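A single protein chain has been omitted from the complex, and every remaining protein chain is retained in its original position.
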Amino acid sequence: MAQFQDLAQAIAENIRPGDTVALEGFTHLIPHAAAHELIRQQIGDLTLIRMTPDLIYDQLIGMGLVKKLIFSYAGNPGVGLLRRMRDAVENGWPRPIELEEHSHSAMAQAYEAGAAGLPCAIFRGYKGAGLKAVNPNIREVACPFTGEALAAVPALRPDVTVIHAQRANRRGDVLIEGIIGVQKEAVLAAKRAVVTVEEVVEDFADLHPNACVLPRWTVAGIATAPGGANPSYAHGYYDRDNAAYLEWDKIAADRDRFLAWMETHVLKARPEIFQDRVAGLRRDAA
Amino acid sequence: MAQFQDLAQAIAENIRPGDTVALEGFTHLIPHAAAHELIRQQIGDLTLIRMTPDLIYDQLIGMGLVKKLIFSYAGNPGVGLLRRMRDAVENGWPRPIELEEHSHSAMAQAYEAGAAGLPCAIFRGYKGAGLKAVNPNIREVACPFTGEALAAVPALRPDVTVIHAQRANRRGDVLIEGIIGVQKEAVLAAKRAVVTVEEVVEDFADLHPNACVLPRWTVAGIATAPGGANPSYAHGYYDRDNAAYLEWDKIAADRDRFLAWMETHVLKARPEIFQDRVAGLRRDAA
Amino acid sequence: MSPVTPTEFMTIAAARALSNDDVVFVGIGAPSAACNLARLTHAPDITLIYESGTIGTAPEVLPLSIGDGELCDTAVTTVSVPEMFRYWLQGGRISVGFLGAAQIDRFGNINTTVIGDYDTPKTRLPGGGGAPEIATSCGKIFITMKQSRRGFVEKIDFFTSFGHGTGGDDRARLGITTEGPVLLVTDLAVWKPDPETKEFTVVSLHPGVTRDQVQETCGWTVRYAETVEETPPPTDLELTTLRDLHARTHAAHSGARPTAAA
Partner (left out) sequence: MSPVTPTEFMTIAAARALSNDDVVFVGIGAPSAACNLARLTHAPDITLIYESGTIGTAPEVLPLSIGDGELCDTAVTTVSVPEMFRYWLQGGRISVGFLGAAQIDRFGNINTTVIGDYDTPKTRLPGGGGAPEIATSCGKIFITMKQSRRGFVEKIDFFTSFGHGTGGDDRARLGITTEGPVLLVTDLAVWKPDPETKEFTVVSLHPGVTRDQVQETCGWTVRYAETVEETPPPTDLELTTLRDLHARTHAAHSGARPTAAA
């Protein structure tokens, strides 16, 4: 049952060293504030899962907290490569990292299978693809009716899923809207879920009946973190900070510059700074 | 690409004798007007698919148009049995009917597999259940990671799916809201889809971004049929006519009474009568 | 107040077994009266899920079908039916599944499919609907049903859904990890499975009910728990709440407009 907590407490109580953690968000609603709190608490030896590991995973990897990454596209979307991840893969800095690589379709369906309580996802995919040769977690199953060979991957079942959402109501139900990505599946597939929200409201009056709502009993901890998705965005609250994504390419290009940035903007910072960062990105800010 | 047609034309152009047809709707938005048009056009030898065959399938079966039924719960919801279907199964009147029976979970996942372009659905189900012994389309697959035996059923791929929806816009996109059932899956799993709607509006301005919308290129024919779900209901338009469901139990109890009712209310009727039937059931009618 | 009817007693006794933290799957034909009575009395925060996709619903009147409009109007959210069966039921998110039956045996196996042979049935019943997977995916199963020789049988005609099979560890041997039927509430008694054999045994008799009455309405030789108690009678609050609920429901379904309609 959802507990309202502050962010530090929600992270400390739910994520332990060595856990398998999914901080999800498909471009939209990426839980930056929660990831930074995870870095401040130096919770390490993590296996991270995410379809599109971008800046926050680059940061977690660059800070040496990640043992293994399960992913399908590791890039700074629309900008280029993830330079801290590259450094870990190519040079083992600051530590070597194990990779389990899939396609988007496989990851999406593996989260779906996790949410659906299944041990594996079965789908039409990976035909002629090279990943089959390098990832032993890609196997085949024959359709018992047609004989067709279908691809199979294990269901994703994180210990903890962390997401950012627009809002919770006072009972603890959570609303996600706009580009909803795989967040519902990632939460339902996980043993525990931590949610940061832009705000807590009295109720969800007049909400569309089919909007994406996670009932309070699917969530462990809820922390209010206004602006907590920045430089990603929260539909209806503030825009994506595209300039920050372009800037990250330069910051991450150099180990020292990266470490200095992390020291200033993460290690010595507090969750409250996110609110200031998005002030100029709100639609009503002009 | 969606064509706006009148109901008779939409049915005549899309449904042929011998087709496999799903007229879907889970209690809500059941396409009664379309089913009655199908009966008037006497399109027979049909294989009907539906999770919850209720009044309209009782009527189609009682009129002798159905060769086979694929289903998971054949009842008058909250009232009792389907007496015309019982008569066909128990006494072969007006013709014998072949049954392929599943659980709800199997049917829902089989539609889902159809929409997802897969040959079969694989799920955790039917453990200890008797249907496995009487339905050769229930098989098993071993998870290639855990070895667990999972149930498998063939994907449902109707020739035609028929649904009733709240509205279309002028481009032909279709909106379904409230209890959305398996309609999206049934439409995407089908070769062709016919949709009846309460009304056609200019556009879907201010619609919630995650509402259930079928883009115009997933639908073959759209016909306006106000009240077309009655005695089922259309969320936001009119209520369920529970009294009519209770009444059906009496009508269907007797072959002659059934035939007389069909003659008056279906064979000699026109789609326009549905609008009158729901007049007293609209929320603003009081 | 008029005397408590056996059906009222059954509904109230079943409602008491539900708690505030339960997430209950209310399948077709299941006693949604009991679930909603619990919500309106001792378990206001209970989560009721109908297989039509409505999660956390709180109807003012009892739905006639499992997909009445008010279930959606009052729900926390309404999802598609495939999602309901995949993420919520199969995903293991439901603590209690409620089932009814046409036939039941001493091990809580249930038949709602056919009376007689499957291919040439004496009576074709509606079928299982959600029951086969409700019976195996929910944390535990509650069953409510009126006792009769026709319904409480030595051997059911069809295994629509699996209870405890032939007893003992039959569920575990099929790879089922959930508890299965843990409670059977009838118009005469409350039954629970024996911890070892898993056969349903009477743990309490409703006030005034005799052991003879229980046996006369049951097709197998009834066993009793070591201590058999008297089921506590309904409180005034329980009975008034249930009767008000039924009165509102009757008015709504007979064609009168729901009072909550705006």
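Should a chain be cited, it is by its letter among A, B and C, assigned in written order, with residues numbered from 1 in that chain.
The working rule: a residue touches a chain if its C-beta (ideal position, glycine included) is under 8 Å from a C-beta of that chain, and two chains touch if they have at least 3 such contacts.
Quantities reported herein were computed from a predicted structural model and do not represent experimental measurements.
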item	value
Among shown chains, those touching the left-out chain	A, B
Per the touch definition above, residue among A:Phe4, A:Tyr73 or A:Trp93 touching the missing chain	A:Tyr73
Selected from B:Ala2, B:Ala115 or B:Leu281 as touching the chain missing from the view	B:Ala115
Given A:Ala12, A:Leu81, A:Val201 or A:Leu259, the one touching the chain that is not displayed	A:Leu81
Residue, one of A:Glu37, A:Glu101 or A:Glu198, that touches the chain absent here	A:Glu101
From A:Ala12, A:Leu207 or A:Leu246, residue that would touch the chain that is not displayed	A:Leu246
Option touching the unshown chain, where A:Glu37, A:Glu112, A:Asp159 or A:Asp173 are the choices	A:Glu112
Hidden partner interface residues of chain B, rising order	1, 112, 115-118, 173, 184-185, 188, 209-213, 215, 217-218
Residues of chain A in contact with the chain not shown	26-28, 51-52, 71-75, 77-79, 81-82, 85-86, 89-90, 101, 103-105, 108-109, 111-112, 123-131, 134, 148-149, 178-182, 184-185, 212, 233, 235, 239-240, 242-243, 245-246, 283, 286
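Note that only the chains that are shown with their structure count from here on.
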item	value
Approximate Å spacing (C-alpha centroids) for the pair chain B, chain C	27
Chain B, residues touching no fewer than two other chains	123-124, 148, 178, 180, 212, 235
Contacts with 2+ other chains: residues of chain C	72, 78-79, 86, 90, 137
